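For this depiction, one protein chain was excluded, whereas all remaining protein chains were kept in their positions.
Then we have subunit A:
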Amino acid sequence: MIKHKKAQWPWHGLTALVLVGLAISLYLATSMMAYEWRWNRVPQYFAYQAEEAQRAASYGTVAEIVVQGDNARVTLKGEDGEPQVLDVVKDSLQLSRGDDVAEGDQIGVTRHWAAGPLAWGLWTTLWLSVVSGALGLVIGLFAGLCRLSNNPTLRDLSTVYVELVRGTPLLVQIFIFYFFIGTVLNLSREFAGVAALALFTGAYVAEIVRAGVQSIARGQNEAARSLGLNASQSMRHVILPQAFKRVLPPLAGQFISLVKDTSLVSVIAITELTKSGREAITTSFSTFEIWFCVAGLYLLINLPLSHLASRLERRLAQSD
């Protein structure tokens, strides 16, 4: 049968239409239950103008106010003769020249941009993912190679590790790490969280590594050994580079899972993205908007990650 080349774009158009239809029906559904969308409340949870009160240090009087643009420079003259100079925002200035001030009186405020809870949450999620991902990779590589070792003890220990971690829920592991091991060894909550995530990821990476190494034809190792390479040189130069290429897709999937799993450490009061989202909702009452934002932020981490993985995959494919 002759294969006819058909245009692809009408189908992509249909895809877009389906997605738009879904979005519209979602919108209609929410409007029927009279939800008031207030997207304008969201940006302040990313960044806001923080105010810092400037107070008088001692009893005295306002000696001078110099206005420069939006700011005002206030000079106070204390009872002991010591002058105090304060820069505040003009519209927050509550005094005029000659007023008496007591110790601790607010003269005005200064403003500066500060990261809001969602930005901090995003940052926490990022560093949790990076640190536990890197640790998990190291643990997984080591445990995976141990599973393939000739030494029965190493093999048994790594099998026990993988089976224990894979057979219990991550949530339970986090609790055990925080409440049991964390209490015994006096660990901080961040340490406990990262350790639980790294050990969890390590177990899965170990299985991925093992599968990758075992998928490389036996002849490759034999060829390397016949040239005089020892077992670890053969692993390092011949087997692992080829295995890495093969396991890249499942490995990328594992790291994407890890980024999402960091949301579970909110149960031990680490304020990562999900927990900061929940906190933002308690003050804004914009439930839908915040959760959509939180989902979007997770996508913001994960989409580039999978893009990076597929680019790396293509680069490694040049030898095929």
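To be clear about the criterion, a contact is a pair of C-beta atoms (placed from the backbone, for glycine too) under 8 Å apart; a residue touches a chain by one contact, two chains touch by 3 or more; residues count from 1.
The rule we apply is simple: contacts and distances are computed from a predicted model.
Only one of "Succinate dehydrogenase flavoprotein subunit", "Sarcosine oxidase subunit delta", "Amino acid ABC transporter ATP-binding protein" or "Fumarate reductase iron-sulfur subunit" fits the UniProt record of the hidden chain, and that name is "Amino acid ABC transporter ATP-binding protein".
Screening A:Gln94, A:Ser215 or A:Asn230 against the full complex identifies A:Asn230 as the residue touching the chain left out.
Interface note for the absent chain: among A:Ile139, A:Val165 or A:Val238, the touching residue is A:Val238. Interface residues of subunit A with the unshown chain, by the touch rule above, are 217, 219-220, 222-230, 233, 237-238, 241-242, 245, 316, 318-320.
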